[in-house]
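Sharing a structure below in structure tokens format, with a few things to ask.
All protein chains but one are shown in place.
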Amino acid sequence: MAIASNTQALFTMSMVAAILPQLIVAFGATLALLLVAWRRSQRTIAIFTSVVLGMSLLVNMRLLTMPAMQVTQLLKVDGYSSFAFSLILISALVALRMSHSFLKAHTEVHDEYYLLLLLMVLGGGVLVTSDHYASLFLGFELLSISLVGLVGYHRESVYSVESGFKYLILSATASSFMLLGIAFIYSVTGNMSFSAAIPNVIYHQQGLGVFFQLGLLLFVSGIVFKLSIAPFHFWTPDVYQGSPTPVTMLMATVSKVAMFVVLLQCIVAQRYLLLENFQLFLLSFAITSMLLGNVMALKQQHLKRLLAYSSIAHMGYLLIVIIVASAQGLAFTWQSTLFYLAAYIVANLSIFMVIALLQLQGNNGLYQEDITRDDLHGLFWRTPSYALLMILGLLSLAGIPLTMGFIGKFYILTQATLAHAWWLIATLIVGSGIALGYYLPLIFKMFEGRSKASDKTKATLGPKVGRRIDKLLVYSFILLGLVLGILPDIINQFIG
Amino acid sequence: MNVLLASLPFYPFVSFLLLIFFGKRLSWRLAATISVSSMAISALVSAILLFELSVTKNQVMTANLWHWFELSYAMGSSDVNVRFYLDGLSAVMISVVTGVGFLIHLFAAIYMKSDVNFSRFMAYMNLFIVAMLILVLADNLVLLYLGWEGVGLCSFLLIGFWYQEQSNVLAARKAFIVTRIGDTSMAIGLLLLFNSFGQLNIEAVTLLAEQANSLSAGTNAESADNIYWIALLLLGGAVGKSAQLPLQTWLPDAMAGPTPVSALIHAATMVTAGVYLIARMHGIFLLAPEVMNYVAWLGALTLLLAGIAALAQTDIKRVLAYSTMSQIGYMMLALGAGAWTAGVFHLMTHAFFKALLFLTAGAVIYALHHQQNLFKMGGLLKKLPFESSLFIIGLICLMALPGTSGFFSKEAIIAQLWSSDTAGPMLWWCAILGALLTSIYSCRLFFLGFLGKARFNENVQLKKSSLLRTSLIILALLSLFGGLIPLDLTLVFSSVMNLPLAQLTEPTWLHTVAIITPFIGMVFSWFYFKSYRISHLAGKEHILQPNNGRFVVFCRQGLGFDGLYKKLFIMPYQWLAQINKNDIFDQIIMLNAWYVGLWHDALVLVQNGSLRWYLAAFGLAIMLLLGVSLL
Amino acid sequence: MLANFASIDSLFYLAGLVAVIASLKVVTGNNTVHALLYLVVSLLAVAVCFYLMGAPFAAGLEVIVYAGAILVLFVFAVLMFGLGADETANAPQNKNVANMFGAMFLAFALLIEIVIIINNADLQQNLQANVIDSKAVGIMLYGPYLLAVEIASFLLLAGLLAGYHYAKPDVTRGPL
Partner (left out) sequence: MTSIPLFHVLILSSLLFVIGFIGVVARKNTLFMLMSLEVMLNAVGVAFIGAGSVWQQADGQVMFILILTLAAAEVAVGLALLIRMQKKYRSLDIDALNQMKG
């Protein structure tokens, strides 16, 4: 019996304290249901959701320095997972703010949007803390199903059904693959907890070794699908494009952070890296992602698609950290992973924020579905603050010095150099080189053609309500990008 | 710490700041007052400084402003301070820079009055003075280099002051690029110097060099080699700035700038910076006699070439430009021969009379509605008696007729050549020939411009300004009597005295020949240029054509150096650029981009939007990986 | 008579075969309702497998929840919205009889199996030896997996919300 029923209390107060942030979100979701029953109002539920997320964030901040804590077999809370959850909460808060203006543009009450958002955050929270395949699977599904609801949320949009279906079918397939993988692994090892040691004998057990390998491959491909790593990336551009921008923002941040953290957690705990085949899988994933993502993004006109491709490449870069991870440098592996994720999130939030704001102000104040490269034309002269934010984000993604992205990439390179992974380094450099070929033109585009005063007035149109908060958010992210780029140690304090 | 010395560059600097920031809003009167008065204060301060210097014992004053940075390297470390150092040599220079500079500012204030960008012009002029003072007063080579580049920048800005005209811009660019070649050489020289001596302080370097000199037997071959290269590279810098062979080509073109600029920068001050540099670093040069010899030969060759070129010019300012080159050639010759004091003395007198010549030429050009062609002048002696007489004074100084300042300085140079170790009779003859050429082209200039009949139709326009006249008269007086200024630089060049004098016997006729040479030239020109002098002798009246023979044109274009450089450097470069018009390297790089783009186009087809294909790809990828892992 | 040949594994293989054939029919079928019925058969066969593997609770759930609830949802959707229309139009009509016989045959095979299992005392004894009963599962569910159950409820909530959002009628009135 792996998990025996024991006599002592299932939960202690300290356990509750450890998963309090997740509990707050879960409780918030149920309360929100009641709230809907009591009073249906967009404003109320939006404020309620942000309060829930904010409270959770506050409680979570306190956990950053707490020692690791096992909460039943399923969850394990430590500093790394808490940091990842804070990243998730911050992204969710920003996305919430952006959604507010997006939803305002449409005539409906959007209770389910906020509920789904909360559930998605809960899924992320379960994922980052999970220490068991069951919780991994549940978190994964919670995240996916809520996202399916969100992806096609904007029902009037032409893309709604298409992106919803694509995401549903593909993610369901991926999760079936992952589940089958888990089943195979479980059938061979007899344990589903990450921290359980795998007996060495299994590799030679009556042909079951094959199933173990197969299970591992299926499991990783399921996870990697969510990370949109090539060759499981196909859904990414389509779904990025088709979703409402705040949802894309969530997909690019929350789901990436959660999946990556759980992948690292699982791989580190199970020591899969000792398997040569597994190394090979990850290596091929990383190399194809870095090259393919960057190449595909190169001539992309559609901004959200471009970012989707670039996210493929970025996850490829990040995979390097896992490949070269070793037992000795585990702390550094975690540190670089989380730092890179933080950098990636700040950059993505900045860029998507600008895209969302541009969408709201496109076409003479009407909502504009697609934002292409041409919409950036002369943005700097129209709204310098947006352009500045976008430039900071792009530079950070490109890994230009004095941005967070540079430092993140620098960490990755350091680790790869220590591990003598020259091929990965070469690919990373080639990939980054290609990446400059599409990041920089975007920046140049923003400076092109000083447009006339009429455009300036156009930029100030759009929903007036809440514009002050948007502006504040934009300025604070500009500041954040600048400060963190120059003083990256602020983040390292939390991770270290 | 001498406050006056420390403050010297700040007066023009303040003026520069005022003019550059508020220039547009200032009236002419205010702008002129600010810039000219700042120069007047500077001149006054330097006069006081000169007086103070003459009463101090060791004839050295310093002013330490602030510590700039510390240069440290394997060879040692050197504090680089912003520190001014005034000795006899720099005193001569600051008096020239501020004194002549003040007079030229005064002239320029009136001459440029009608220009729209008057305040910008005066600001640049002031900035130039600042940079020049820093150059001259610097106690270390880094600061000197700062000033060196500063004057180069100002020269560029001022030559191209009328930037609407393409030729001016081209001239400015040419001046900048050509002098950059010299500057680069100098920068390398400075680095090498620091590498060998571990010092960049001029005093310290001179001291070290003197020590090395006294122990010359003990110095090893390597350090001698080093010093040879240092001296040669520094010479490169000097050659660029002073428009000597082979980097002389920029100076005639630089005459495109406003005439006060030509007077201030391209005659009196900046172009002599090279001379100053060599005199300043004489310690190094004394250790490398070969380079001294090169200096002398370069000077002599420039002197002759410029003299010949001056004979063929049609533009009054270009004649003066070539004349400047040849006079600097004299200075170089003197320096090369070890006649340091004589060289610096000539620098000073030349500044006086050349500034006078340029300013008068400017006045003449203004009077003739910006006509610079000598063949369109003539008979000005009658029309512009005041300017003409001043011009004559300048010319006789240039020709070094006995009694003028030019005579004293040039004689001092020529007298030391014959018996110098690093010069000799050959160079003496060159100098004499140069003097002959000088007198011939001066006479030609005078005959063409001032005698004969007027070959222009417009009325002369006159600028009756007492200030303008005063400045010209002061310059004329300085030119005439500047030779009487006692110049005692023995303390500066004390090490020179240690040189053993060559035991060459001087023939007795040397001085006689030197004195009568200009007269020979005058007599020769009187007959040879008869047609210029009396224009109706030329056959048809009013039509006096320049000789357009092939050789004359060749000389007029500066003896073909521009053409040579064009063939040697510009054409091959253009050829390279031409064959690489499509930028092969770029194309190779762009090939990568194209290749990646191709991949993009191919891969985009994969992303075809069909969900079933995505699923199939998912399965295919897993099958592929599975196959790889099972094999 | 048949009982003499019966052993747990042969029965398992038979049930598995039925499941595979039924699943194949699901995937290849043309008629939506037929395919759904085959799917039910497949699920039932799998339930028999579960039972044979010593998981009677799971087998029961398979029948009740999967076949009984989830698939009925499908059938409802098909019937209510006429979703099968575009496929039945193209379906070859003459195969209907064969289809019916196929499904009946598979269901019949399963029926025989179940009868055998129930009738055979040896088999029953063998099965009882290593069964994991509902009690063990219950202890697990409300012990170590308690959080999982909670999260699963949120998962259902998410499904409900997303489903509601997609399926709800388009708004015709203004904002609330």
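Structure notes:
Note that the chains take the letters A, B and C in the order they are written out, and that residue 1 is the start of every chain.
Heads up, the rule we're going with is that contacts are C-beta pairs under 8 Å (C-beta built on N, C-alpha and C of every residue); 3 or more make two chains touch, one makes a residue touch a chain.
Since the model is a prediction, treat every value here as computed from it, not as a measurement.
One chain is not depicted; across the entire complex it touches A, B, C.
Residues of chain C in contact with the chain left out of this view: 7-9, 12-13, 16, 19-20, 23-24, 26-27, 29, 32, 35-36, 39, 42-43, 46, 49-50, 52-55, 57-58, 61-62, 65-66, 69-71, 73-74, 77-78, 81, 83-84, 86-87, 126, 129-130, 132, 136-137, 139-141, 145, 148, 152, 155-156, 158-160, 162-167. Not every partner is drawn; the one left out touches chain A at residues 1-3, 134, 137-138, 141, 145, 148-149, 152, 155, 158-166, 168-169, 172-173, 175-176, 179-180, 182-184, 186-187, 190, 192, 206-208, 211, 237-238, 241-242, 300, 302, 305. Chain B residues in contact with the hidden partner, per the touch definition given at the top, are 604, 607-612, 615-616, 619.
The criterion applied here is as follows: only the chains that are shown with their structure count from here on.
In terms of inter-chain touching, the protein chains here are arranged end to end in an open line. Between the CA-based centres of chain A and chain B the separation comes to 65 Å, rounded to the whole angstrom.
Mean C-alpha positions place chain A and chain C at a centre distance of 36 Å. Measuring from the averaged C-alpha position of chain B to that of chain C gives a distance of 99 Å.
In chain B, no residue touches two or more other chains.
Under the contact definition stated at the top, not a single residue of chain A touches 2 or more other chains.
On the chain A side of its complex with chain C, the touching residues are 3, 5, 10, 26, 29, 33, 40-42, 71-75, 107-109, 112-113, 115-116, 119-120, 122-123, 126, 134-135, 138-139, 141-142, 145-146, 148-149, 152-153, 155, 164.
The part of chain A that touches chain B in the complex is made up of residues 165-166, 169-170, 173-174, 177, 210, 213-214, 217-218, 221, 225, 231-232, 234-235, 237-238, 277, 280-281, 284, 292, 295-296, 298-299, 434, 437.
Contacts from chain B toward chain A in the complex involve residues 593, 596-597, 599-601, 603-604, 606-607, 609, 611, 613-615, 617-618, 620-622, 625-626, 628-630.
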